[in-house]
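All protein chains of the complex are present and in place, except for one that has been dropped.
Our next item is chain A:
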Amino acid sequence: MPDVHSLVNEFVIKLNKRQIEGSKMTAKLTAELLRSFISQQRLPHSNQAGALIDAVKAVGEKLIAAKPVELAAGNVVRRVLHIIREEDISLTNAAVGGLNLASESDDEDGNDEYDRPVLSASAVAAAARNALRPPSLQTLLEDIPHSAAVPHPSSSGGDSEGKSKSADKNSMTRKLKHNVIEVVNELIQEISTCHEQIAEQAVEHIHHNEVILTLGSSHTVKEFLLAAKEKKRSFRVFVAEGAPRYQGHAFAKELATRGLQTTVITDSAVFAMISRVNMVIVGAHAVMANGGVIAPVGLNMVALAAKRHAVPFAVLAGVYKLCPLYPHNPEVLLNELKSPSELLDFGEFSDCLDFGSGSGSPLIHVVNPAFDYVPPDLVSLFITDTGGHNPSYIYRLIADFYSPDDLVVRRKSAS
């Protein structure tokens, strides 16, 4: 136990000190951390799911507080919570199904008196959940286990597998934990392979002799472009350099070494070039519930330019980047101001930053935000590992992956 706690603390400190960069890395590490946390968690005999959810929430709260701007950590925590709930329900359903075959949710209250307390608690939870659950596309399709509409069984397969494996249910204790860990493993798998899933769709979006514009550097975008290249599509790429980190330079180099015709432009030239562009393809830091995007700084400008010239603006995002929260004051609250030294040299400006004269307040302020907020109406398409989606569809997608109870990750005792 102390082992896990020290692991959690170490991770929190790392997040805190900004030693973990990038949403993908954060998501993966968070999922792995939660897996080992769950596997070492000892569960009581009654209300196991509740206890586990509480424990995971406690960890999640810490992770989110450590770096609020890194939404992926929170997303993964919510995903794991959702998985626990799903597993719990499927186990309960199976158990209920096994005990009284014809039981309906209405009758379960009556069962309480003679059933085991464990069962009753989870049954009530299941009933409540069924009532709360919005009629999402996936719920409707749940009855058809392996339909074509669900492209990746890994992301939604929890229910069916849980159902199939619930045949032997002698010890629910190990069952729940085992199932949860299995699905979390799938989640980790999904996080690490999502860019492949996204890249598979590249040919559907990139056509011959097109000009693609992107900004800065994104692993997903790179895979996407290269996948199209491998499928013998010939197209050109404009790379905006992405000041102040200039990751676009390295990105362009990488594309060029892989044989893609690449042009580097400054960020400020985007508007001038956009009329020659067929499609803008960019990565994202996070996708909010309203379809807005938190993305590297400069993208809002690119999106506006694309809108002005009616160029499609596609955002590539793995499902783990979907955040079930709505952005409120995103320019400030979902932003991270980095060191001004990325913009200008401290030594050169040191005489302007002398507080020893004048009013004592500096005359030069340097603001270096890491992210931009792109409102949903500027985005044409989200390409996720589950396929392409409209910004207005994001909230439905979120309902599939997150449980509404977990939107606020906070332990009930705390509130």
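The definition used in the following text is that a residue touches a chain if its C-beta (ideal position, glycine included) is under 8 Å from a C-beta of that chain, and two chains touch if they have at least 3 such contacts; residues count from 1.
In this text, contacts and distances are computed from a predicted model.
Missing from the rendering is one chain, named in UniProt as "Translation initiation factor eIF2B subunit epsilon" (options: "Translation initiation factor eIF2B subunit epsilon", "AP complex subunit sigma", "small monomeric GTPase" or "Squalene synthase").
Considering A:Lys338, A:Arg396 or A:Arg410, the position touching the chain not shown turns out to be A:Lys338 (whole complex). Which of A:Glu204, A:Glu230 or A:Asp354 touches the hidden chain is settled by the complete complex: it is A:Asp354. Where chain A meets the chain that is not shown, the touching residues are 6, 10, 16-19, 65-66, 332-333, 337-342, 345-348, 350-351, 353-362, 365-366, 368.
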